[in-house]
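Pasting a structure below so you can have a look.
Excerpt of the complex: some chains, original placement.
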């Protein structure tokens, strides 16, 4: 058809089969302990992408020059945690099998578990870099070991605490604090600390898991557990730029509960972050 | 202390040990398939109760003349369905064991399962009257048999479809429609139909499970799956008044997602409904 | 790919080439005189469709049995009225050329002009049935003859006032009132009046243009010019059911400004109305 | 100046000195016992008036044919009740002294006291007609005799309970109910009951005090104490039309807390009600 219909997808997304980078929503919030709602992230981010420039002043690159596709949201039924984690895992396996870079976005942080584990399956020497307000290292939350507040603990159980470094953490339980100190996972979110860590990794494969609540809730209130004292947008961008030229093998960008931000700024902020991540990922492809 | 501190509880609530009627929040939303948020019902209803008259024009009775207590919200951890259903069941058992009338409110409709089952344990000839927009009779929702959309089916599996009648239902799947027709559970929400049904029950024990989305979303938008075409407040009140003098042995009042109604009217409406239900329940005690 | 990704499209939508019915968003609000925002209708209705049953209790039919496709939103640049009207016209021409039933939704009422004119091009004896709160018959609005408040006047200029009947109108200027009286376009929104009118049309081709603000703003506040005193959902459904078996040749469903209804009920209401319209349209195809 | 600047005033308002009808805001909420915010009514109603038709389909009359002026809001400092009541009283006296019909709008119901008392000063045989959800007859609220919940009691103390009739009342304390019954002030809000009462008044001067919460909160949630079970817009209009040709000597239209209705429909509804009241008032002038 000659007329231009706009699927509510990201600007310039290509067909899935042509893509180097596979963007897809994982929008589920079944263990959110305070405010749920990240199940709606997909709609909000795509709406926000309609008002977004395709060009990044920060990285001086345009989405129009990159072969990425928006697959839509993976279907993830509310309340069915085991199935959801399995389905994300096998979806990512397929994407990886096609040689595409998987970039998942939207839902609660627990969903990073299968995303990271699939990267780890392909890259046993994987290093995980974690941006977040919360350590997510609890042994359990009210008796449950698999929640948005325990997920990095579960990851560390598998990949080893030594392969995890956390930036921006400013809240957690005493137990988490003690675990983080014992394993020396915490770093301040500064350009210096992040650069030093990335340099130390050399050519090791890196997975970046980005809980958007690392940002201050003044800019990004639309999230399940907003935590004052977060980083600014400029610092997030400065941090992301440090990944340029590094060996990224996977990324995610999680925790948008859009209905809790009626201004829409949180969704815009995630959309623009995804633009930067797509550009970063494309560097790996070239 | 001589000064009057106001716990954020219902007007006139007495101490739990003195109560004839036990009001308590069951605020959990783990299987909500569209919008979650009924976990926050307890706070909102108690805030709304602060602005509520203690006297009902409809039943010409005052809360101040009734011995009821607000126990607070039962602690129900997000994402832990089996534990939540168990904990509600044993809490209700304790309340019933003390001879108090249990009146639970707030969360998603699945939570009615243990509430009804405990009533059934005490009253094997229980008749369930169900007010709702949705039939909640699905065999499963996306493979899960235990959700807010299947709960009356699970109840009927236990008590028999013949002991269930549903009023106000206006939405569901084809499968639900066929089940409801096969078992003749649906009745129009009219004073005539409801009176006829209640009369037919004679002196049998009755459990009323009230999903507040039976109301039109124009009045009550703060719910997980609003459905146009609902009943008016006046019709709800007229329906409730028909229970006067009947043998009520349990009631619940569920499905308030207060953050989805920034006007606060939905919470006010649940608070005032609870006032009417407390008065109805008190009739049983005297 | 084996995994189920959910494009943010309507439940059960098939591929465009297989469809009997072509659903597409026309989301533009360039002449809205009070509150703009219907440009965002597409995102909101598709999000709402995620929580909608595919089965209609009212018409006892399921979307899963109908071949319809969601084309997405037509790209319509803000502020470019002439281009927008042209582009809608030629898009509808293409859809009609493929033998598909066009069902446009979302934006301001002016967009009905090309939709109706293309139906008229194919069916010179077209009768237009108009559901609305406003007559939309102004000769001009602040000097502009082509606006959401003048569009039915422009239609009548082309098809003749005798071929237009309006239901639900309750607000307008003195000039509109006089025009409507002179041409006898107004009818009360009652089942009787609507049935009488449809009967009088016999086998003439009918276009139904549905401005959702015909509904009362208590149910449907998310619109540019809410007008108290509107019809109920039940009456809208009763009215729509009268079209069953009539010779419908086009329909639209317009005026959703979703950001003005933070409860989301307006978007849900348009989504469910579209379900009913798709079922109605499917009757024509069989 | 030749250019048309739009003061944020009502459509078509003339200069104060030329007016027959004096519209002015009394926007103060110092005794609101639940939600405050009617202090902001003036801004919201004037914004809403920008999107309003000047012509009433209901009364077949146009604001453009009436000499009315919007004086703006009377300055009423928060927290200074005695001064506020005095200032309203003397402002109304001045307006009445100029032979203008005073039509105050916006704030809490207590503000009707000086408005009614000035009408009573001019018309000792005044009859007060009260539209409201609440009886406002409490002897005191938490010890205070002068509040939005006691104001009609204070009026009745002065003019006698026999000169007060109340329509639409559906909530109150036991004490209010008993007072209302003892003095037979309550009438159902029906066209029949209202017509019968107005007929019984013959040529006596009438003051209409209209608390907008008489409407159902589905349409009008933006008020301090929303009360389900209210009247519809159509019934309000039918009621107002009964005043045509009666001897109205004063009216008010109160209780809009616009920030509690983010849809803006409540403000639109008050604006359109004011249009109808201005037209009614103009009947007295001719």
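A, B, C and D are the chain letters, set down in written order, and residue numbers restart from 1 in every chain.
In this section, a contact is a pair of C-beta atoms (placed from the backbone, for glycine too) under 8 Å apart; a residue touches a chain by one contact, two chains touch by 3 or more.
Because the structure is predicted, anything quoted here is derived from the model rather than measured.
Shown chains number 4; the total number of identical copies in the complete complex of this file is 6.
By our rule, only the chains that are shown with their structure count from here on.
Common neighbours of chain C and chain D under the contact rule above are B.
The chain pair from B-D, A-C or A-B that repeats the C-D interface, sharing more than half of its contact pairs by residue number, is B-D.
Overlaying chain B on chain D by C-alpha atoms takes a rotation of 120 degrees, rounded in steps of 5. Annotation: 40 Å between the Cα-based centres of chain A and chain C. Here the spacing of chain B and chain C, counted between their Cα centres, is 38 Å.
Listed for chain B are residues 33, 35, 216, 218-219, 260, 262, each touching two or more other chains.
An unclassified topology is adopted by the chain contact network, corresponding to no line, ring, star or complete arrangement.
The full set of touching chain pairs reads A-B, A-C, B-C, B-D, C-D.
Those residues of chain C lying in contact with chain B across their complex are 50-51, 53-55, 57, 60, 62, 216, 218-219, 232-234, 237, 262-265, 268-269, 272.
If you check the complex, the residues on chain C that touch chain A are 1-9, 16, 24, 40, 42-43, 46-47, 71-75, 87, 90-91, 94, 262. For chain B in complex with chain C, the residues that touch the partner chain are 33-35, 170-174, 177, 216-219, 221-222, 225-229, 260-262.
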